[in-house]
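Step one of this worksheet: look at the structure below.
Heads up, one of the protein chains got dropped from this complex, but the rest are sitting where they should.
The block that comes next holds chain A.
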Amino acid sequence: MADVSFTVDGKKLTAPAGTLLIDACRAHGIEIPAFCYYPGLSLQAACRMCVVRQEKVPKLQTACTTPVAEGLVFTTESPEIAQARKATIELLLGNHPLDCPVCDAGGECELQDMTFRYGAHESKYVEIKQHREEQQWSPVVFFDRPRCILCYRCVRMCGEGMDVWALGIQNRGAGAVIAPNKQDHLECEECGQCIDVCPVGALTSGTYRYKTRPWEMNHVSTVCAHCGDGCKTTLGLKRADDGMEIVRGDNRDKSGINGDFLCIKGRYAFDYSNREDRLTKPLVRQANGELAPVSWEEALEFAGKKLREIRDAKGGRAIGVIGSNRTTNEEAYLLQKFARSVLGTNNIDHHRTADYATFAAALKGNADREASLRDFAAAPAILLLGGDPTEEHPGLAWQLRSDVRLNQARLYVVNHELIKLRRQAKAFLEISQDGYADLVSFLSGNGGALSSNEKAASFREDLLKEESVLIVFGPEYRGKDIEALVKFGMGFPKAKFAILGDYANSRGAADMGLFPDLLPGYVPVTAAGTFAEEYGEALPAAPGLDLVEMFDAAGAGDLAALYVVGSNPVSRYGVDASALKNVFLVVQDMFLTETAKLADVVFPAANLYEKAGTVTNTFGDIQLVKKAADRAGVRSDFELIVRLADRMGADVKKLVPFGRGGVRADFGQTRGAQSGEADRHQVWLTAHHIELKASPFDPFAIFDEVQRLVPAYDIPRMDLLTGNDQHIKTELVQIENTGSRRDLVLPSKDTLFTSGTLGKYSAMLHSVMESHTRKTAETAAD
């Protein structure tokens, strides 16, 4: 809409006509307090905190419901307004307990801040406060009724934002109270958004309550370790006996591609990291067949020596490597480099959750055709094929719901199940489970591909009217089906695509070449020229064994050693333990998983919250992960790979090009006129989150190399380091024919409350699953 000019506190401002005054003011740095107003949710106008004086209007107006128009004149701060706000706070404090010293929200409470600002320190109300005991509504949601100021944010967030509608208001007047949908407990998606938006401490979180004070935590903004959406999460950390413990996850600063959204996993399921039974010592299988803790020296020496012997005796072909969906890009890259240049094998693979290689091939050479998760926030039309984002990609589901609600986006959903997102869909088409390929054929114009029905025809008609569509598809599409789908999508004047894979860095694992036949950037192993040059080694030229073949080879006695990094293939693929009997198995993991139990050497590894590096979400958004938590005894997978390579006699400097390219660290030993310069430089680097590449354990030394060798990852570094997501340059992926590749995609089919092996070790997810069977409202309230 056209811009209008208006005056606020004597300043001339402009904003599009119809903008709410509160938004317009905030955009210009004029703060108007509000409890009930929340951007993106419907207006409530319940709290009366945002009152302002509008010229020629007899009474104070609420800024949250006043649209700006040409020539209006407002005053936002005056003794009169301060008095009004003070009176509001006084009323709110009438029954609000003053238990701020123990309240979770104390220190980050909006009511506290406003009381401080307007000084409602005395009260006319002398009545005894009505106390009510706090209630536990679910393993993660607690409700403390007297603290509630009835802003209705939680009710709207749950209904409008999450489409769960599990919170309501009951009774009226002074008796009004927030109520859960099952009278004394909640049956919901347990996202915790209600707790997050609560301006006071009325809703508190099961994981965080009474654990610490807000100002006593360190806050580190990193990326969630669970699904493939790559949501930003700010972890609150507290010192523990053996490191730094995570006590809270949220995204109140709304940084990142997820805005303020986090699902249950991002918000609560970090607890695996704090578990007591985490591995903190290396284990080596003893003569008696038992795994026993040994020193790092002994374990590394043993593993390194043994791997070297096997490589030298039987060659790299007898060694297999399985990478992770949850290590950083640098670690995945380093692992394949280690496999190919040190172990001398192409037998490397990972648990594939989507066919990224074919997708990359299908999009090859087309700039700006892959959708970032950001694009979903404002896309005019979206086609969702397969998958169930509500369960598997909660961040994406949030974006889709918000886009439909706030931008009236048109969502087209095709699925073989009645997924919940159909409630936001303009059109929903149910097809059979094996009908996804036929569907593309049908949409492309082959009318006979789907058994004819009018619904499908009108679905196609509506869809084809769209100019610009985001096409997002689940793991139902692989190989040739992806090619056909992309070909169909290219028919739209403007279309972007997104593929849904499962874990925090599944995309990175694929992009970084954890494949037996593809190097980083999907370069075929048969064309390893630049890589061999950079590595200074001849790399094995023939494609290696894939994950399934490796276990077949192990069963047949052709595999002598297997190196598993952050993966649990024994559980995931149901591998028979006897197949690995004669295989020298080295496992790096957080826990003694089903795979680790069979290992000869187990290294205790750090998780994604305990290391730095980059990860790529399934949409191709590269983000920085920062070291947040810390656990004594564990080491990052990066460090473990380097140390293992060192023990195998490899040139570590070749593996991790640290210190190369003129980086010279000066740790302050310099004396003379410039003494201290280095220290100051170090401070500057630290302040900018740049570590000196002075150590072989520095992931950024490897990221340099990744950027040199993988053009798609050649993104602006400074932007990445400041915490912004950067989309990979899909058009720069050089990939040849992939049609003949074996389909090894195994979607993990995780739900909101599971997260593969990580989920198994999250007590919070377990308690939520046990506490209730989840059911959502049949239809949204009309």
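Quick note on the criterion: a contact is a pair of C-beta atoms (placed from the backbone, for glycine too) under 8 Å apart; a residue touches a chain by one contact, two chains touch by 3 or more; residues count from 1.
One rule holds in what follows: contacts and distances are computed from a predicted model.
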| item | value |
| --- | --- |
| Among "UspA domain-containing protein", "Osmoprotectant transport system ATP-binding protein", "NAD(P)H-dependent oxidoreductase subunit E" or "Branched-chain amino acid ABC transporter permease", UniProt-listed name of the chain not shown | "NAD(P)H-dependent oxidoreductase subunit E" |
| Chain not shown: contacting residue from A:I169, A:A378 or A:A527 | A:I169 |
| Residue among A:A179, A:I382, A:A425 or A:V642 that touches the chain left out of view | A:A179 |
| Missing-partner contacts on chain A, residue numbers | 165-172, 179-181, 183, 777-779, 781-782 |
